[in-house]
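In this view, the complex is presented without one of its protein chains, the others remaining in place.
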Amino acid sequence: MRRQLRTVFSTVTGSVAAVLLLLLVLLAIFGPIIWSGKANAIDVAKAWQPPSGEHWFGTDELGRDMFARSLVATRLSLLSAVAASGIAIVVGVPVGLLAAMFGPRLTSAFQSVVNVSIAFPALLTAMFVGTVIGIGVPGAILGVGIAMAPMFARLTQTLTASVISLDYVAAARTMGVPLRRLVGRHVLANVAEPLVITATTSVGTSLLGISALSFLGLGARPPQYDWGGLLSTGLKAIYTSPMAAIGPGTLIALSGIVFSLLGEVIAGAFGDNQSNRRFGRVARAMAAAARRLSAKPASPSDALLDVANLRVGFPSENGELPAVRGVSLRVAAGERVGIVGESGSGKSVSVMAIAQLVEHPAVVTADRLRFLGTELSTMAPAARRRFLGTNLAMVFQNPMSSLNPAMRIGTQLAEVAQVHSGLSASDARTRAADRLAEVGIADAGHRLRQYPHEFSGGMRQRAMIAMGLMETPRLIIADEPTTALDVTVQRQILDLLLAINRDAGAAILLISHDISVIANVCERVVVMYAGVVVEDLPVASLLRAAAHPYTRALIASVPDMTTDRDADLATIPGRPPALDDLPTGCPFASRCAFATDECVAQMPPLAPMADGHLAACWHPQGGAL
Amino acid sequence: MSGGLVVRGLTVRYGGRTVVDGVDLDVVDGRVLGLVGESGSGKSTIARAVLGLAPVHAGAITVGGQEVRRLSARERARRVQMVFQDPFGSLNPRMSVGGIIREGLEALGDLPARERAAEVTRLLELVSLSPDLAQRLPRRLSGGQRQRVAIARALAARPGVLIADEITSALDVSVQAQVLNVLRGILAAERFSMLFISHNLAVVRYISDDIAVMRDGVIVETGPVDEVLAAPRHPYTRELLDAIPQLHPTA
């Protein structure tokens, strides 16, 4: 908490907002004490005077000094605003908490009521309350407070509901933690931040709301006056003495902005928690290491896909984070290649870069990026779009979010053929129905008219694959296509990919964290670790001849249906290096049982082990697994 | 405190939907029952019902012969504990690792305050974590470390039954092996029984003594792991077995 506060005040906006807030508070405390006499001194002879050295904001209809009155009004304006926010919080927060803590039925009834009252304009609510309890400062405060209460109620309810559904609250309940502690330590502690932020900005909102009421003559009435009331007085003299309106107006605007700034600054300080400060040093060290990685010598390009020395970097505050550091990869026509790696290995980023789908601000470079004999990086965008649209298909991890929820399945399939083959809408639909049937979706004609939410997860992934088959792709890139699916559905999708490879001859580049999935589908496996390829070998020799200790550990650590149940699983100690903390040598050295000084000092190149087998290791291992 | 978990005729309904339909389960004292099934099969709902986190429509749940729903929260906590799936959601981000584990000890009140620090250290060592981690906040821990903290927290209550709900499915494979090894080590060292829930048949096979296969709210097959997997009787069990991608050729 203390560190967060320090962050608040270290920022420029933070200090500006804090200084202004302090000024306002001081004015509210001392303003009336110092300037009350001057503010109330009536001198009818000097009514409606323009600004002068004596009266900076001019005078009102009774000749009172508008500047002094503006300063004195600070106290009433601020106090009313704070009081209104207080009422909103006191009413709204408990209601929201209760609604969230008691059953789904109460919650949904609560939501209907609150949704209507939130959409209902606060000014009308405030006027209504003001009418009932009488026009004046209390009426305005209560009116604005009640008008804002639904906002707090809903915020509290949503926040609480989301925290309550988290496992740590369930865990605390199973530990027998008492309710009072559960609410305080686990729920309130974790919803407090956004509530504090909203409470801060709400003071500004209250201030503007009450000022509006007073401005209309529905808030502070003589002899009381706040900034809103003064503004309406000033408006009467706008032609002769504009400062009388501009003065209080500026104070209102300024205070409104101070509180919303404070809210944003506090939000920024809370959000800053996750920020990482170590990036720069690392990024530099790592860039140097990456430069030492040697690119493979150029080879004749008979491959379908030929990538050499692919690099992808993500700019961060202190330099570029290298997610991919010199990946070289070849896929022959009709070949099935798998890329395996754990999260953060760079496998997904690599294929996204190959598919030209990496977006700003990431930076992609490669010595060679050829697909079907054409260098992609130098192609004109329009030509590249058409070229990849007809020859490359992609399937992504999450079929739930990969289809557009607002479009019919048929439209999403048909548009591919319409755009790339120039088919008419009806021809494209016919083709879409054919493709859906091909991927095993029954009643394709009917299915075309449905929306994605009417499809199950497995069917959506089939539809995604059908979409890729709308043209005749030479390569299908499938990025964790079954990770979100059940085992039995996974089997069906993998079989479908195999069938397409067999029947249509499309090559497949399959990305997975699960080496057994790849072993079941692919002919060749590429193992990635910390942004580099550590091994590239035929699936057939995986169990027989895997040479890199990481590949071997990966295989040994996954239990399968033949694993010895009486022995411990092989484990890899430690964890992969962070992108901002990559070592100069082999990235696996710190976790490797065979590592020597050489490994720590120098990155091993990807070197041939046997025919069609490459490994990047100074101490390749042998023997069956 | 020991004693197995016995579930009889458990039915759980949400709204009008029956999620768990008349399930019988026996987690035998000192043994591990693996509960396997696909998403939506109702396996996690069983765990939540045992812990009082899901509404029980009908049936009996006993631990060591006692109906858990008649136990006080504290008594229930002493008998059953759970480790959750998501290592990032199951630890309060505002509490230190030590605080998280200590909270369980405090809630139970079995240990005098001065012995709690030593117990926290013991529990962290039990899950192969350095006691130095006690001061850290969860966000400074890796997924595998967090999951081991969650195991330590559950073991703080010295429960008779531990429920592990998909505890490795959010972890990378190399980390999964660490957690499984730790779990096996504890099972050998401490005496408790475990309900191990997973969609991954190979992991269930590795860690469990008995297995129950679940589909659409119903247990379709149950028995000792070796028997069920060697000679599955229910077609769904066979379908599951066939669907698993194999790395090693099966003998």
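In order of appearance the chains are A and B, and numbering begins at 1 in each one.
Just so we're on the same page, a contact is a pair of C-beta atoms (placed from the backbone, for glycine too) under 8 Å apart; a residue touches a chain by one contact, two chains touch by 3 or more.
The definition used in the following text is that contacts and distances are computed from a predicted model.
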Worksheet item: UniProt protein name for the omitted subunit, picking from "Ion-translocating oxidoreductase complex subunit G", "RNA polymerase subunit sigma-24", "ABC transporter permease" or "Probable septum site-determining protein MinC"?
Response: "ABC transporter permease"
Worksheet item: Among A:V12, A:A45, A:A119 or A:A624, which residue is in touch with the absent chain?
Response: A:A119
Item to complete: Give the residue, chosen from A:F110, A:F152, A:F215 or A:Y550, that touches the chain omitted from the document.
Response: A:F215
Worksheet item: Given the contact definition stated above, which residue among A:V90, A:L179, A:V196 or A:L357 touches the chain not shown here?
Response: A:L357
Worksheet item: Of the residues A:V44, A:I238 or A:A593, which one touches the chain left out of the display?
Response: A:I238
Discussion item. Among A:L372, A:V419, A:A437 or A:A570, exactly one should touch the missing chain; which is it?
Written reply: A:V419
Worksheet, complete the sentence: On chain A, the omitted chain is touched by residues 111-112, 115-116, 118-124, 127-128, 130-135, 154, 158, 204, 208, 211-212, 215-218, 228, 231, 234-235, 238-239, 242, 245-246, 249, 252-253, 256-257, 260, 276, 323, 342-344, 348, 355, 357, 359-361, 385-386, 388-389, 394, 396-398, 400-408, 415-416, 419-420, 451, 453-457, 459, 464, 467, 483-485, 576, 578-580
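In this section, only the chains that are shown with their structure count from here on.
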Worksheet, complete the sentence: Whole-Å distance, C-alpha centre of chain A to that of chain B, is 31
Fill in: chain A to chain B touching residues, read off their complex
166-168, 170-178, 181, 185-186, 189-190, 273-274, 342-343, 486-488, 490-491, 494, 513-517, 519-520, 542-543, 553-555, 557-563, 565, 568-572, 575
Worksheet item: What does chain B use to touch chain A in their complex?
Response: 38-39, 48, 51-53, 72-74, 76-78, 80-82, 84-86, 89-95, 103-104, 107-108, 139, 142, 144, 150, 153-154, 156-157, 172-178, 180-181, 184, 199, 201-203, 205-206, 229, 239-248, 250-251
